[in-house]
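A single protein chain has been removed from this complex, and every other one stays in its place.
Letters A and B mark the chains as written, and numbering starts fresh at 1 in each.
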Amino acid sequence: MNEQLLLGLLVVLPFLGFLFNGIRFTSKNYKLAGTVASTASGLCFLISLTLVAKLIGMPEGERVITSHFFDWFLAGDFSVSASFLLDPINAVMILVITGVGTLIHIFSIGYISHDERPSKYFAYLNLFLMNMLILVLGDNLLVMFVGWEGVGLCSYLLIGFWFSDPEKAAAGMKAFITNRIGDAGFLLGIFMLFLSFGTVTFSEIATRLPETAEMMWTGPITLACLFLFIGATGKSAQIPLYVWLPDAMAGPTPVSALIHAATMVTAGVYMIVRMSDVFVLAPLVMNVIAIIGALTALGAATIGMTQWDIKKILAYSTVSQLGYMFLAVGVGAFIPAMFHLMTHAFFKALMFLGSGSVIHAMADEQDVRKMGGLKKYMPITHFTFLLGWLAIIGAPPLAGFFSKDEILWYSFASPAGHWSLWVAGVIAAGCTAFYMTRLMCLTFWGESRVPKEVHPHESPVSMTFPLIVLGVLSVVGGWIGIPHVLGAIIPGHPPNVLEHWLEPVVRMLKPEHASAAVEFALMGISLSVAGISAYFAYDFYLVHKDRPTMVTKKLGGLYSLVSDKYRIDEFYFGRIINPLIDLSKGLWLYIDINFIDKMTYLASDMVKGSGQFLRSLQNGNLQQYALYISLGVVVTITYILMGS
Amino acid sequence: MPMTEAFLNVGLNHYLILSALLFTMGMIGVLMRKNVIVILMGIELMLNAVNLSFISFSSYSGNLNGQIMVFFVMTIAAAEAAVGLALAVAIYKRYKEINIRFFEQLRG
Partner (left out) sequence: MLGAAIPFYILSFLVLFFAYKTITSPNPIHCALHLAITMINLAFIFFGLNSPFIGGVQLVVYAGAVMVLFVMVLMLFDLKTEVRAFSRGLFSSFLKVASSGFLAGILIVGVLMSTDMLDVTSDSVGVGVKATSSTDIALLLFNQYVFAFEVLGLLLLLVAVGAVAVSRIPGGTHAND
């Protein structure tokens, strides 16, 4: 089969799955729905593997598969075609999306078995998969935007999947509206790019970049990048638009794993990596991205330390890890960003699925204070979760270690980096280690605080199998991106496969003063910080259990500020949303009613009035008519006499 | 014919002015009166005014076509009077008066 057809199938198969389950959405046959959806997803994974194999078979530097379907629209010189592009960057993405996606589909079969609308659920999942693939495969910004909006829609539908609960429906709406703000920025960015380059196709933008760079006038590009980044903050939950992601945990847990950890939220990172050639020309925006990324990583990690809801902890962890990715792209380390995106997809999906397994076992209990000691009830879940924990805190040689340390190294050594960014990253890593260890302690270790009426049990095979696969991936996933300094000392000298793979298509900002000694030193510092804070968490929550309360009391206001999520939501409501509502109400009550409505009424009244007037002229009175004739005659003759 | 000469010595514009005045009077009658029959009379006055200017032009230019026209106008005026009066009769039968406002009943 040729590549074009395969690329098309990649989108068509999930769509067929969506149609199949969407048409019979009332069906409660979760096994059939899940099998169909998982098959569609699995076939996509196989196709992705085939396509990537073909890419590998191509000579280096020419690894591109394009597929043109049809001309979408033409307007003057501006033409947009619905076409796909597969190159090393999104090859990584489609493997992650379809691979992790398939595992989560399989997991969902067990998870959703007690639900009332499993078909609908799987239909949404397949629709999401389709849109996500459109997003990453699109060869121009507009096709990407279609997928971008599509995943936003699916995210909304799935967060509000249990829409009968008003809180969950509101969470879906919050996600959707917050994303809309970002989307507006994204659209503006597209417009700016179109204005600057006259095209929205990635390859054409890339070919026109050098001339623009020579002109040294990068104002529009800076603005465009800023707008695109606003779009990314919406989709990828960065400051200031991250507030939706913690609330998005109202959705089913596999959805959180798929959409809000592994795939959709990384779309912003992917988009920036895809446009990296443009972003490099806007150093100011790069700095903004790096700072925002570092702040998000730090802020979300600190919030994560104070949360009690197992999914909220993971959600803030996700926000924090996404902050790392943005920190990476902000300092020009695009390949480490993709690397961390991939490893994070593995271990965060694993942890979400693990938490799903726990919640499933605990009969929908999410509060970690009511768990504990689950290790003996759920050995497989515990073991895989352990792997995820080790991966995320950056224990070598698991996946998170390599990607996180590479990001930290770049944030220190890259020309766009700064030591303060590194410090923020290390502190965030420490916080991560703390709250993750805390999560492990509270959930799996120690004595059981499980209520008597709940009987925890290990999940069925369909749920544990994805956990095991993801656990393995969390361990080995990092081995494709071993940094050079480590590769040099490890026996066998493993190469940095991922960097080698992406290098031809991504231009990175290389560290200028790269020194192996410094890199090892920094690595050691971050490792020891993570280790120490993990030990502290262990000490706090298993050994000296009175210490958390003590520390909390000591910190007082600071602690409550953090545990209230810095009161960002309250700030938004108090300072932005409610004033906006008041302003809108004011506009409606004063401007709209008094001014705009009156204008429209005036227009209609004028028509009505002139109609009334003309009606009174035509009143059936013959003599009036004769008068009109005579007036006409008078006017005509006067006009003629005037003219002569 | 001394009398004819006297008439022709007056000058064409006198006749035209007379014709204009007569026409205006007929017009006022048509516009102002309520009675359909009097309105018809106004119309006759207007027609006569037009006839007068035809005849005077005809005489002053020695062109007989004007008189032929007047002849036709008179014929048609007679026909119009006949029809108008017949209508007046029809209106009177229904309303016991011949007010022009009867026609307001005809609007849709």
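The rule is short, and it goes like this: a residue touches a chain if its C-beta (ideal position, glycine included) is under 8 Å from a C-beta of that chain, and two chains touch if they have at least 3 such contacts.
All values derive from a computational prediction rather than experimental measurement.
S.K.: With the missing chain put back, one of A:543, A:558 or A:637 would touch it. Which one?
M.R.: Among A:543, A:558 or A:637, only A:637 touches the chain that is not shown.
S.K.: List the chain A residues touching the unshown chain?
M.R.: Counting only chain A, the missing chain is touched by 623-624, 627, 630-631, 633-634, 637-638, 641, 644.
S.K.: On chain B, where is the contact patch with the chain that was removed from view?
M.R.: Considering the whole complex, chain B reaches the absent chain at 1, 3-18, 20-29, 31-35, 37-38, 40-42, 44-45, 48, 51-52, 55-62, 64-65, 67-68, 70-72, 74-79, 81-83, 85-90, 92-94, 96, 98, 100.
Following the convention adopted for this analysis, only the chains that are shown with their structure count from here on.
S.K.: Once you find the CA centre of chain A and the CA centre of chain B, what distance in Å lies between them?
M.R.: 91
S.K.: What residues on chain A touch chain B, complex-wise?
M.R.: Going through chain A, the ones touching chain B are 618-623, 626-627, 630.
S.K.: With touch defined as at the start, can you tell me which chain B residues reach chain A in the complex?
M.R.: 27, 30-32, 100-101, 103-107
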